[in-house]
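Shown next, in structure tokens, is the structure this report addresses.
Every protein chain except one is present and positioned as in the full complex.
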Amino acid sequence: MLEPGGVGLRTRLFQIIFESDTKAGKAFDIALAALIVLSVAVVMLDSVAAYHERYGLLFYGIEWLVTVLFTIELGVRIYCLQTPGRYLKSFYGVIDVLSILPTWLALFFPGAHMLVVVRLLRTLRLIRVLEMMSLAGQGRLLLEALRRSRGQITLFLFVVFMVVIIFSTLLYMIEPPEAGFTSIPKSVYWGIVTLTTVGYGDITPITPMGQFLSVLIMLTGYSIIALPVGVFSAEVINTLRAERYSDESCPGCGHARHEPDARYCKLCGTWLNEERRDPRQTS
Amino acid sequence: MLEPGGVGLRTRLFQIIFESDTKAGKAFDIALAALIVLSVAVVMLDSVAAYHERYGLLFYGIEWLVTVLFTIELGVRIYCLQTPGRYLKSFYGVIDVLSILPTWLALFFPGAHMLVVVRLLRTLRLIRVLEMMSLAGQGRLLLEALRRSRGQITLFLFVVFMVVIIFSTLLYMIEPPEAGFTSIPKSVYWGIVTLTTVGYGDITPITPMGQFLSVLIMLTGYSIIALPVGVFSAEVINTLRAERYSDESCPGCGHARHEPDARYCKLCGTWLNEERRDPRQTS
Amino acid sequence: MLEPGGVGLRTRLFQIIFESDTKAGKAFDIALAALIVLSVAVVMLDSVAAYHERYGLLFYGIEWLVTVLFTIELGVRIYCLQTPGRYLKSFYGVIDVLSILPTWLALFFPGAHMLVVVRLLRTLRLIRVLEMMSLAGQGRLLLEALRRSRGQITLFLFVVFMVVIIFSTLLYMIEPPEAGFTSIPKSVYWGIVTLTTVGYGDITPITPMGQFLSVLIMLTGYSIIALPVGVFSAEVINTLRAERYSDESCPGCGHARHEPDARYCKLCGTWLNEERRDPRQTS
Partner (left out) sequence: MLEPGGVGLRTRLFQIIFESDTKAGKAFDIALAALIVLSVAVVMLDSVAAYHERYGLLFYGIEWLVTVLFTIELGVRIYCLQTPGRYLKSFYGVIDVLSILPTWLALFFPGAHMLVVVRLLRTLRLIRVLEMMSLAGQGRLLLEALRRSRGQITLFLFVVFMVVIIFSTLLYMIEPPEAGFTSIPKSVYWGIVTLTTVGYGDITPITPMGQFLSVLIMLTGYSIIALPVGVFSAEVINTLRAERYSDESCPGCGHARHEPDARYCKLCGTWLNEERRDPRQTS
């Protein structure tokens, strides 16, 4: 993928920043993660009026400190890469730029400081740290199982939407305006609040007929969840099994699905590794 | 199933409208899906008072445009079929007629325009498009697993209703009227709102005894969901496994559907793997 | 189990009432189910003030009609049994008596009419009908899987209670009285409303610390459900597999778990039915 842009210092920096095999690389990852969490915490706390009044200036200082550190870090990243352009256009590059842009822009355009969501995209930078901690590798199983159950889950969502649209429109027609079903989109909002079993209670049916129909949508939402869970469980089980068993079939009986450390077929006792000699044949 | 009603133009139209193997057929499907989504969106937005005031006329125009297009489409469908009567009585035919009827009826009976739910049945027309995109085929697994777990799920729903009816009646008797448990049907509504974990909060117990009984119904609802999910997961796994059964028939007795790891036919004992030697023949 | 008490009429009545193999037996079951549903519906509708006022007398009539019919039915049941005493002490017998008792008692004690819950126990009579429709047999799988996962589920409930008690007490100490956490039992009620994701909203935390602790209990409730579902799914899968496969091992290779219709071992081709002669040995 990415290659260090030279030898000596640039390679050394590349190892620290982009890899995590070395001690310095690991320390860098932990420091980066801490900085991201600190900066996200500051953005969140600064939104509380009471804290903003008392610690506003401190938060502002930390915000700038973090931004400057992130900017330096981005500079070093670009410096030690052979093809910085490709990096800047990659997912991680875009996130890196987005996480410092709002603060710099606020110098020139006061309103830009309001881009608080963009600043929170810094959270996404944690993905890189996770990946280095080989945790993201765990996601491959989830993604593989999701990919396999994609068709069924699309179908499931389609059925969910169908049920929600039809029932919500019925409620819109049945319920009096004071119940809150003032338009179909609002009824659909209620429908999803109900089907997903969130149930805020800001809009609730008040006529017996409306309550009866709501009961149907609730029972649907409550039990239909078995569909994606069942399909996904089955696919996780299949993916795990496929990962844990060899796919090569036994030359003796044709049985596939041997455990990864199997040397002889568990069913017919045939030597499985055709490239080497069976130790039993020496005797 | 359905057959084109002749050759030339009618066969060509049949391929475009009823099939999706050709380029024109696929384009037709996509255009149809877009038209359906547009028309459903218009119905929904038109129900918002503010939008109706401002864009009412535009929505009315789109509604008529879509209806005329759907009517022409239905005409062509009938034209290019050998047995249009059978089509009109089929599921898709009924949906097709229902999705244009309310608008036409509104010309003669002003009240018919209120059949807004019927107009939203157009959403069901998307099933046809889904089927052509071979997505509905994915539903076969879900349906097969549902069919297998039908008995258990009926039983589960029966237990759920039993629990709800008994607890709801108890709450109706215990709680004072101001808590909202004014009749048994209303208590049952509360019971299902609670058991499905929707929890609107429009009716809540206020006596300690009522709250204690509610806790029991909540814990039931929270944990009993494991039953249908567990049964359905197991059946999805079984269905997936049955699909992976070998389809090659036994050279001895012709029986197909052997388990994936079978080496000998379970019915006549014949060696199944014709490419390899039967180990029994050494003797 | 139960035996008819004689021949002729009593045996004939026994077949109709206690069995469902004959045409008359099936008709009786359906009529009984309809009567139960009717009587439960009447009890529920009678609790609605508006319906009680208008149809009260009709409901009262139906109630008596059903009670008389159930009483006659119970009489016939007792008449055609050899050991009526054993029946009256069985689960079904108790339910049969309980479902007619409140109405009769109301003749003498006006208050007894309030035993509305007891009258709704009639719903339990449906179990018998279900059993005859061989649906209850489906429950054996659920019960077997429940029995196997009993230990884990007890443990799960214990952990749930522990979490709820500790967090609820913390909330009780942190939150001001106006938030609704007025006593520990009430806080525990809130805790279960929250952990089971019902979330009425009748009691909600208002301090930041309380909201933070609530978030922890919510996340626990949201993800801990994976435990019983996972364990139960696994046990259903095991139970289904054990049911569908024979447990006898092959005399040739010792492989167990053959499909129920297997005649030869799928792994070594050995004849499985030791009591009969292998047809291959004729040649």
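Residue numbering begins at 1 within each chain, and the chains themselves are lettered A, B and C in the order written.
Assume a contact is a pair of C-beta atoms (placed from the backbone, for glycine too) under 8 Å apart; a residue touches a chain by one contact, two chains touch by 3 or more.
Predicted, not measured: the structure shown is a model, and the values here were computed from it.
One of A:L141, A:V159, A:M173 or A:L219 touches the chain omitted from the figure, and that residue is A:L141. Here the missing chain is touched by one residue of C:T11, C:T71 or C:Q152, and it is C:Q152. Only one of C:G56, C:P176 or C:P208 touches the chain withheld from this view, namely C:P208. For chain A, the residues in touch with the chain missing from this view are 40, 43-45, 47-49, 114, 116-117, 120-121, 123-124, 126, 130, 135-136, 138-139, 141-142, 145, 153, 156-157, 185-186, 188-189, 192-193, 195-202, 221, 225, 228-229, 232-233, 235-237, 240, 258-259, 261-271, 278, 280. Mapped onto chain C, contacts with the missing chain fall at residues 151-152, 154-156, 158, 161-162, 165-166, 169-170, 172-173, 182-186, 188, 194, 197-201, 204, 208, 211-212, 214-215, 218-219, 221-223, 225-227, 229-231, 233-234, 237-238, 251-257, 267-268.
In the full complex, chain B touches the omitted chain through residues 197-201, 229, 233, 279-280, 282-283.
Rule of thumb we're sticking to: only the chains that are shown with their structure count from here on.
Here the CA centre of chain A is 40 Å from the CA centre of chain C.
Residues of chain B in contact with at least two other chains: 156, 185-186, 188, 197-201, 221, 225, 229, 233, 237, 261, 263.
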